[in-house]
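Below is a structure I'd like to ask you about.
Note that one protein chain of the assembly has been removed; the remaining protein chains are unaltered in position.
When the chains are written out, they are named A and B in that same order, and each has its own residue count from 1.
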Amino acid sequence: MNIRTSHRRGIPLKERMGQGWYRFSRSKLSILGLAGAALLVFAAVFAPIIAPYPHHAGKVVDFANANQPPSLQNLCGTDTMGRDVFSRIIYALRSTLLMGVVVLSVAVPFGTSMGLIAGYFQGSLIDSLITRLTDIFLAIPPLILALVVASLLKPNLLNAMLAITVTWWTWYARLAYGMATSLNREYYIRSAQLSGAGWIHIVFREMLPNCLSPILTKMTLDIGIVIMIGAALSFVGLGEQPPAPSLGTMISDGAKYMPTQWWLTVFPALTIMIIVLSFNLLGDSFRDLFSTEEKK
Amino acid sequence: MGSSSFFAFKRVLWSLAALVGLSLLIFTLSRIIPGDPARMALGPRATEEAVQELRHELRLDRPLPLQYVSWLASVLKGDFGLSLMTMRSVTQDIKIFLPATLELVLIAALIQLIFGILLGVLSTSCQGTWLDYLLRITAYLGVVTPSFVFAILFMLLFGFLFPVLPVMGRTSVLLQLPPITGMLIADSLLRGDFSTMWNAFTHLILPATALAMNGMSQLARITRSAMVDNLGKDYIVMEAAQGISRKKIFFHYLLRPSIIPAVSVMALQVGSLFGNAFLVESIFNWPGLSRYGVQAMLFKDLNAVSAVVCIIGCVFIIANIVVDILVAVIDPRIRLKAGE
Partner (left out) sequence: MNAGRLLSVENLDVDFGVYRGRSRVLNGISFNVDKGEKLGLVGETGCGKTTTLRALMRVLDPNARCSGKILYTIAGQDKDIYAMNAAEMLHLRRTEMSMIFQDPTSALNPVFTVGEQISSVIRANLVAKQESFSKNSVTEKAVKALADVFLPDPERILESYPFQLSGGMRQRICIAMSVATERNLLLADEPGTSLDVTIQDQILRLINTLVETKGMSFILVSHSLGVVRKTSDRICIMYGGTIVESARTADLFASPRHPYTRALLACVPKLGGAGIAEGIPGEMVNYINPPAGCRFHPRCTQAFRACREIQPRPVALGDGHAVSCHLYATGS
């Protein structure tokens, strides 16, 4: 991995941001991704206003209206309890997006710090400890590890987020470790050491800014994967518990009624696809943005 | 060559150590969570003595380190203990379920490697045409769609809309003969029993393809991107300038360096194949290890969970080694430990 000093102090921040936006806005796909992501966040935040039947996200039964196909009153049909699927999807967006945000906001700083510290103190006891720890967590595939951890705890949204966070930090630790070990050889690190800077300053003020772009790019691309794992967890029943709606549980509940009541699974599945698509497009454009910055 | 095999050996050793560490972690976690496994297994109606007896039998009343050591000792002998869920020895359960998942994952891996690279090559060869754009969009959609969505989609399409393929279970035929490897297709091939083989194959193809879709799309994108990047490289221009035919350049000189990134990614993909397998297994009712594992996790069947984790960890290590060997075969720089 080629790490150039992207921490350019010469050009004022405002101008860099302006340039960045110019390049970003030229690609239609990135605008699409941004629009999609913004729309989803908006829908999640303003769910009570957007959802036509906000109370259906809670304990409601309306058997008279159960199992209706999509119509003008129920855009995505109703489920076996008579609840409006569309409203439930909008509310489910909240836990889904929240999961992505929370997991990454905890896993990324923690994992990155661990990786940078281990990399900076390369060869020492701290390095060995942290590296062996990450090896343990990476010994099995992340989805399975998340499942194991989630199953050991009480099934609710918080524990599901905890389970995924516990799994996910190791990827960032590994990424940061690789970058830190190559940055160790850079002259500005050595000169900082010689002038008596403490390790906290070096790790967080010198190394970190140079690692930001790959980490930010990975973060945006990861949102989609974390959301998919979250959906997988709730598919098995380890996430948000009923009656609160969750995309994974909606799919697994609806799978039993395939193919006759197809709307029960198809719409939540489409929603997941749209979420992951938007954030993936966003992540791709971030990656292109950061790589062109280094090329020119 | 001697130093590189030693290096590989060291890596395997460290991976095994990590696996041991993981088993320790899970073991500890599972023993400290609230809830009594013995009670859970026997149900709320069982008497206190019965529960205590089971606890003693499961060695749950001994101190934690001793529990771990005795568990490890029996694992090394091949005994994973008793599954409270199926009331059979876990080893027996594994013997039944592991081959099913292995079969599924193996075929899925083959599908995604072959077709992923193929599609990437196709996309590059018609770069800029409508076919290229179509393939790229399809690949992108394939990456963002979760595998269980594909599973449901395939089930809908091929099971109900155009019912050409079976969607439930591994086979519609009752098996009388004892299994050789446990993998139906291999077993029936070895016996020359083609009708059973075909039966097993038709049952396998839908879940395996659903499982492979994510990886296939990812490999197609990676291969295409590598090929397009390499097209502009000096050595390709040089080969064209020296008069080497376009066909030879494309399929011989361009292909080999371009599939290296795809093959390297396979190691990670094997991990997600196992992870996603459980979803696909649940939907298609495929009696595999991943589904067994998830059920065990929900049931809090600790022996079974630990066993599944260990097995999958081992398979992961083996898969990583296989992929490393494959990459070394293709890329001489890795094989001969390039320069510095």
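We adopt the following convention: a residue touches a chain if its C-beta (ideal position, glycine included) is under 8 Å from a C-beta of that chain, and two chains touch if they have at least 3 such contacts.
Here the structure is a predicted model, which is why all the values come from computation and not from measurement.
J.: Under the definition given at the start, what are the shown partners of the omitted chain?
T.: Counted over the whole complex, the chain not pictured touches B.
J.: Residue by residue, what part of chain B touches the chain that was omitted?
T.: Contact residues on chain B toward the absent chain are 232-245, 248, 253, 256-257, 260, 330-333, 336, 338-339.
The rule is simple: only the chains that are shown with their structure count from here on.
J.: So the centre of each chain is just the mean of its C-alpha atoms; given that, what is the distance between chain A and chain B in Å?
T.: Averaging C-alpha atoms per chain gives centres 23 Å apart.
J.: Where on chain A does chain B make contact in their complex?
T.: Where chain A meets chain B, its residues are 132, 135-144, 147-149, 151-153, 224, 228, 231-232, 235-238, 251-252, 255, 258-259, 262, 265, 269, 272-273, 276-277, 280.
J.: Of all residues in chain B, which touch chain A in the complex?
T.: 14-15, 17-19, 21-22, 25-26, 29-30, 33, 140-141, 143-146, 148-149, 152, 155-156, 160-161, 270-272, 274-276, 278-279, 282-283, 290, 293-294, 297-298, 300, 305, 309, 312-313, 316-317
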